[in-house]
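The following block contains the structure, expressed as structure tokens.
As you look at this complex, bear in mind that one protein chain is not there, while each of the others sits in place.
For chain A:
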Amino acid sequence: MAGSSIMENLFQRSLEDMIKSMRLQLIGETTFISKATEEIRREIKSTDQQTKSTALQKLSYLSAVHGVDMSWASFHVVEVMSSSKFAHKRIGYHAASQSFNDDTPVLLLITNQLRKDLSSTNEFEVSLALDLLSRIATVDLARDLTPEVFKLLSTTKVFVRKKAIAVVLRVFDKYPDAVRVCFKRLVENLESSDPLVVTAVIGVFCELAAKDPRSYLPLAPEFYRILVDSKNNWVLIKVLKVFAKLAPLEYRLGKRIVEPVCDHMRRSGAKSLVFECVRTVLTSLSDYESAVKLAVEKVRELVVDQDPNLRYLGLQALSVAVPKHLWAVLENKEAVVKSLSDDDLNIKIESLRLLMAMVSDSHVADISRVLLNYALKSDPGFCNEILDSILRTCSRNLYEIVVDFDWYVSLLGEMATIPNCQKGEEIETQLVDIGMRVKDARMELVRVGRDLLIDPALLGNVHLQRILCAAAWVAGEYVEFASNPLELMDALLQPRTSLLPPSIRAVYINSVLKILIFCLDCYLLQNDGSGSLYSGNLEGEQSELFSAKNDTEATELATCGGSNDEQDVGFNPRNTADSSEDLSVENGIDRVATHGKTFTSTGVGRKNFMHESIVSLLNRIELIFGPLITNQDVEVLERAQNILSLVQLIKEEIIDNSVQSVDTVEKKDTRVSTVINLMRDAFTTELGPISVSAQGRVAVPEGLVLKENLDELQAICGDTELSSSSSFAIGGPHGTPISDASSSNLLQNEELGPLNESTSLIEHRKRHGLYYLPSEKSEIVPDGYPRANDPKSNSNINDEAAELVKLTEQSLLMKKRTNQTKPRPVVVKLDDGDLAPISVKRPEPRDDSLSGAIQDVLLGSESGPSVSRSYPSNKSSRKQKEKKKLSTNGRSEMNENAVDSEKPDPESANSSSKNHGHSKERKHRGKEKIVEGEEHDQEGKKKSGHRHGRRKTHHRAKSPLSVASQTPVIPDFLL
């Protein structure tokens, strides 16, 4: 056996051998790796420690660098870890830190090994164990090893102590109760003379404070001392990070630190420290005018620096300043604008953001124009960044800064035609949204929509299809504003629409339906106007009459309608009996009257629907949509089917009209117009924006129990999704016979079919609101489009930049100028602020128990209820729950009532000499508790509300008094 293991050992490939042969391999990397893994699987079972550990080393190399799974080897890892040889042990620990996680079953086996190594006299073994603990500590490990870590926190070996301090972070995170044991020693280490130890401790506090700053306010004096005394930039940066979190919580803290921070900013030569100071001032000390000025000065130096890193960070610091100190950005605008033509994408994007932050309503048009030109010349990525920021800025707060919506809508149209544009979805949303919110913009919307729809080149671009979808919807919904509906029809019916995905095709079809109804409605209306004169040669005359009618006022229209009736009576007595016809005429006139103002200007031209043009329109619809009844997509199929049956009905009658006798014409036409009227009425209901909270307003019906947790649905949903999609798939073949049947039945059902259809449409619209805009995402297709523009020439960019500088310069002057020649149109807003999506409640910090524990340690857990003084009341109850939980965990619970209780500190007896400073503090807690208890009553007041252990003696004496005088005690922090 021994012999074989020696042989194994001799012929085993070391890690280096393996790497070498991997570099020389000819069989392909994956094959090599799988072969090597096979070999390792064999070797790792060896009884020889050397062989085993080498195999493990190779495996962990393959795992880290080549992503080979090594979870199967976890038991071998434990074996190697327990080797007595340091070299083996190290390999084992490394493998463990790399592959173990909370779910590794063998974790239970390593507790004792870790305990042994943590107590080892070899500091390198200790450091291995600490390193592992910092990576994989679980709740159990953290709990079981807390005493060992605690011991190491005060060891004389700095090499170990600093590592133990860093490990504390993970231990606290996993096992908050460790705070009660370790926290005091951790704080003591803050005062250590060794810079390495201080670096480690402050790093830990920086992490802790990031999660829950309030708990660490009492330590502000220690941090302040470090801020003033330390010469180590690393430590200073971390302390600044801590203060950046603490300062907003306590006003007077900011007052104290602002001077030292400015001092560092002035004196330090280290850019990292200066930058950190700047950031701290701009985020947390932004109320201190002089400090902010100094910081902005420093930012200016950064922004014009040679080093792109500093430029980038400088711009980032500026964007931090935007909400409160926009002037800082305006002061640096030249540098910002110049950065827009930087080589570095980061810098460009950052400056773009700043630029958009500066934009105001007076010059948004100019800046957008320049940026759009800029976008045309940029590479696709940045081009879309520009478009994105324009879209976002302009739509902010319901188009707050947009005054001229005609301009904005045409801008959106222009964006769509930029070859690299990938913002289709956003533009789609905005086009529809503007349509619904801004009445005055609809005419322009339809015009822009027409331009987009009519261009056959756009149909092939996948990124634009969403925009076309919006354009089609707009064209259908607001067709009454169109200058030429027939032209829109042509655009929607062009053969290349077959390139569109079904979901968008369906929108197209529906828009065709809406426009068709509109055209027919107008056509019938104009014919009614002059009785039943269908012959084409009278058309012109009649339309004149009609337009004249439009120009007259509504009252006259009514009388005109009356006179028409009389005329009708004279011409054809049958008509008087037909009340529904009459009604429809009235309706038509009303409708004309409501839209009268916008209509009449363009009315003359487009009301002239010749009989021939209507017939040819119907024919074309039939021709184009005919093939669609075999379409695979249910939505397309159904809509096409609907429209086809309608067309068939109408066509028959209208064509017949010209041939048959007047009597039958009248009768049939009545039927058609009834149908058309009904459908038109269905379409006239205006669609408005929907509030995000709309769903919330729907009352839950009685007896309906809504489950909070829908997790269990997941399994079911997965199944139904599959099955439903399959049922859709067979919908296609099914569709054909049905459609055949329906088209043959159509002649008989011509009355019923379309009527049902229209009512069902009304139903749809009522129920689904925006049903006609499918919201499913279009599949992402890789951008196969070549760059449209050749690389930009520098001079050009400089020109652009110069222009931008000019514009932004104007921005300051133009702020006052009111260049609004026309008033801003009304933008429909919903009362409950539909801009703010219901703010998702931030999840409570997970480490609530941690902060609770820390507060307990810092403030004395005796003051149970008063701990929660500054918290909402529910928090205290939760904390108590937390405590109960902890006590069930088997920890000795604090004696909550004892004023001077000792901590369950295993080392407290030994360390009492060290703790004398703190024990003093503890003694005073009794008094403090009373004070705090009284303050508890004044909770309603906006007290800054922090408890802390350190107060000056005279403060303590005074505090009951000040409570009496109703001014909450706010002890001086940094004394």
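Basically, a residue touches a chain if its C-beta (ideal position, glycine included) is under 8 Å from a C-beta of that chain, and two chains touch if they have at least 3 such contacts; residues count from 1.
Basically, contacts and distances are computed from a predicted model.
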item: The complex's invisible chain, by UniProt name, from "Tetratricopeptide repeat protein SKI3", "AP complex subunit sigma", "7533_t:CDS:1" or "Ribosomal RNA-processing protein 40"; value: "AP complex subunit sigma"
item: Selected residue (touches chain absent from view) among A:R41, A:K151, A:K271 or A:K439; value: A:K271
item: Per the touch definition above, residue among A:H76, A:K163, A:R214 or A:R505 touching the missing chain; value: A:K163
item: From A:P308, A:P502 or A:P825, residue that would touch the chain that is not displayed; value: A:P308
item: Omitted-chain contact residue, chosen from A:P176, A:G203 or A:G435; value: A:G203
item: For chain A, the residues touching the chain missing from this view; value: 15-16, 19-20, 23, 57, 61, 63-70, 85-87, 90-91, 94, 100-102, 121-122, 124-125, 127, 130-131, 134-136, 159, 162-163, 166-167, 169-170, 196, 199-200, 203-204, 206-207, 210, 233-234, 237, 241, 271-272, 275-276, 308-309, 311-313, 343-347
